[in-house]
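Every protein chain except one is present and positioned as in the full complex.
First chain written, first letter: the chains are A and B, and each begins at residue 1.
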Amino acid sequence: MAADINYHQQRTGRLRKDVKLAVRYIILIAVVLFFLFPIFWITVTAIKQPGEYYNFPPVWWPKKPTLVHFKSVQTTGVGGYTALKNSFIITISSTAAVMVLGSIAAYAMARFKTGGDNLAFIIISQRMLPPIAIVFPLFLMMRMIRWVDTYQVMILIYTMFNLPFVIWMLRSYFVEIPVEVEESALVDGCSRLGAMFRVVMPMAMPGMIATAVFAYIFSWTEFLFAVIFSRTKVFTVPVAVSGYFGSEGQLWGEAAVMAVLSMVPVFIIGLAVQKHFARGLTLGSVKG
Amino acid sequence: MSRPNNVISIAPELKGVGGIKTWARQHQGMLMVLPCLIVMLGVGIFPLIFSVGISLLRWEPKIPGRPFVGLANFRDILISAEYWTAMRTTAIIVVLGVTIEFFFGLGLALLLTEKIKGKRIFMAILMLPVMMVPVVVGYTWRILWHSAYGPINQIIGWFVGHRVTISWLTHTKTAFFALIVTEFWQWTPFMFLVLLAGLSSVNPELGEAAEIDGASKWQSFWRITIPVIRPVILVAVLIRTLEALKIFDIIFIMTGGGPGISTQSIAFYLYRTGARHFRMSHTAAGSLIFLIIVATIISFAVKQFQDKKGG
Partner (left out) sequence: MQKKRIMKIVMYAFLAAFMFVVFFNGSEKEEGTTMEAAAPAQEIKGNQKERAEALAKKYAGTTVTMTVEGIAAGPSNAFGKVFEKATGVKIEVIELPYEETRSKPFTEHEARTGAVDVYRIVPSWVPDFAAAGIIQPMDDLVKKYIPQDAWDDMEKGRLIATMLYEGKVWAICVDGDIFILYYRADIFEDPQAMKQFKAKYGYDLAPPKSWEQYNEIGQFITDFTGGKVYGGAGNRAAGQGYFWFNQIFLGAGGKLFDPDTMKPLINGEIGRQTMQQLKDELKFGPPGMENWGTAELWSGFVDGKVAMQFSWPPSGRFAEAASGLANYPTWLPPTKVAGKIKYALLPGPFKGEGPPAAGIMGNAIWTLSSDSKNKEAAFAWIMWMNSPEMALKTSLYPNSLMDPYRYSQFDSPEYQAAWPNAKMYLETLREAGKYAIPPTKILGGTEFDEIVDRLITSVMGGQDIQSALDDAAKRMDAVVERLGRDRVKASYKALLELQDQIRQAY
């Protein structure tokens, strides 16, 4: 008798579990469709024939896909591939700089509570002033040292922009890591910085990756400063793409190509770092 | 002695010993923060002071002279109906947007911490919306919402059975909806990724231990997981809010602030007065008032949140 009830419970339990799993998958698929749809749309736009942009009914797949825009993107406007190159140089450099500077500062603020809450607030307040108010005075400053239209100025500005956010994010991830791990490393003879690099950062790897990705994205997609501080040498992808949408024409194909090419590196990174985001994977060392 | 978790006292064994190495060791916190401070303040303090300075003048190149006018610019902003309409518009979009994005992001992150097939692809895809350059996001969604040429109306038409031509972007209420959906689309992945990273660092054994002791999954989530990722939640919401307050591109491209000025955000208003009309002082004053309001609200919210954290 008891065995029958137990078996019944097990079966309904398993059924509930299966239903739950199915529901989870359905939700996930619906979510992915929603987020994927505009990306699908812009990717298809990159291979559409001209004139398939404004149609009723809307064109979901071009009759004759074409790769002509991938070529024309360099010769139209400011030069798409040049813009991509510039963006890569600027974004990767500023992301590296901001991660190095920011992680050290975040560690200090997480472990030593350097500056306490006041410092943290001052740092984040840098991001509260609307960019339009900062553009012109910065332009004056940079002009004085002749840095307008150079890589350095863009890297510096993006580093400055991303620091507050990087510091805050990394600080919150570092705080999550329990102190015991570091203290045992210190007892074993590690220096403070060594503990930071060898113990805390690997454990906070998901957070580090998330932060780096977003520093990258903020730098990549920034427009206002890019357009004011560049002239002919360091224009970035947002500047180039904005130029495709003009008063007497919209170069959809070229803009779509630039959007697609921008997404490729991040997509690859996303696939590559996924393994760091499994829950509890990094916590094995705390046992005992 | 009650000491907050995760804070280490700095090298107590070195107290009383001299030399620069020990001085460095004792102040290592300050030294680690210094490079960042130099960059941020070095580059950031002048613009702030400059803004304050010109907000006290009447600097508008179309009008000759740059007289000192004291607080007149601030008064203009405070009585400007357009400014406060923009502030209200911004607040609506930010509050609604960030709230929805947070809950969805959290839900997605929780979903993906479990074992799911194809997790890799899901994650990589979910990272893409934030990657799209704002101009492209604006124009793409503008076509998607287009009343005649947009697939959204087409899809709705399939469900309703006849052709639908809702003009989303030219009517205020539908424009708000469209803007919030677009923002949601673009930024929920941010929430998702940040929260997922936070959840990934949580030791599942804590939750499992609680469950063995009889707690339900829901209880273990609330009482154990959430407090651990609390700092991450705070940061995610804070950063997202600060960015959302500056919403500009999609408004510029999709509605142009229209119809009329009903979907104009603060950033768009300041862009117009600054970059289109060249009203430098007015823009500076508007920016500073915005800064004060945001700083006040944020500091209040952060203090509230941090007080709750026990010592």
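One rule holds for everything that comes next: a residue touches a chain if its C-beta (ideal position, glycine included) is under 8 Å from a C-beta of that chain, and two chains touch if they have at least 3 such contacts.
Every value quoted in this text rests on a predicted model; they were computed, and no experiment measured them.
Student: Which listed residue (B:129, B:257 or B:286) would be found touching the missing chain in the intact complex?
Tutor: Going through B:129, B:257 or B:286 one by one, B:257 is the residue touching the chain not shown.
Student: Which one, A:159, A:172 or A:242, makes contact with the chain that was left out?
Tutor: A:242
Student: Of the listed residues B:104, B:177, B:278 or B:305, which contacts the missing chain in the full complex?
Tutor: B:278
Student: Since one chain has been left out of the picture, which residues of chain B touch it in the full complex?
Tutor: Interface with the chain not displayed, on the chain B side: 45-46, 49-50, 52-54, 57, 59, 61-64, 66, 146-149, 165, 167, 169-172, 255-262, 272, 275-278.
Student: Suppose we count only contacts with the excluded chain; which residues of chain A make the list?
Tutor: 50-55, 68-69, 72, 76-78, 135-136, 139-140, 143, 148, 227-228, 231-232, 239, 242-254
The definition used in the following text is that only the chains that are shown with their structure count from here on.
Student: Where on chain A is chain B touching in the complex?
Tutor: 24-25, 27-28, 31-32, 34-39, 41-42, 45, 53-58, 60, 101-102, 104-105, 107-115, 117, 119, 121, 123-134, 136-138, 140-141, 156-157, 159-160, 163-165, 167-169, 171-173, 175-179, 182-183, 192, 203-204, 206-207, 209-210, 213-214, 217, 220-221, 223, 237-238, 241-242, 245, 250, 252, 255-256, 258-259, 262-263, 266-271, 274, 276-283, 286
Student: If we count contacts the way the header does, which residues on chain B are in touch with chain A in the complex?
Tutor: Going by the criterion above, the answer is residues 4-8, 10, 25, 28-30, 32-33, 35-37, 39-40, 43-44, 46-48, 50-51, 108, 111-114, 116, 119-137, 139-141, 143-144, 146, 148-151, 154, 185, 188-190, 193-194, 196-205, 228-229, 231-232, 234-235, 238-239, 242-243, 245-246, 249, 253, 266-267, 270-271, 274-275, 280, 283-284, 287-288, 290-291, 294-295, 298-299, 302-303, 306.
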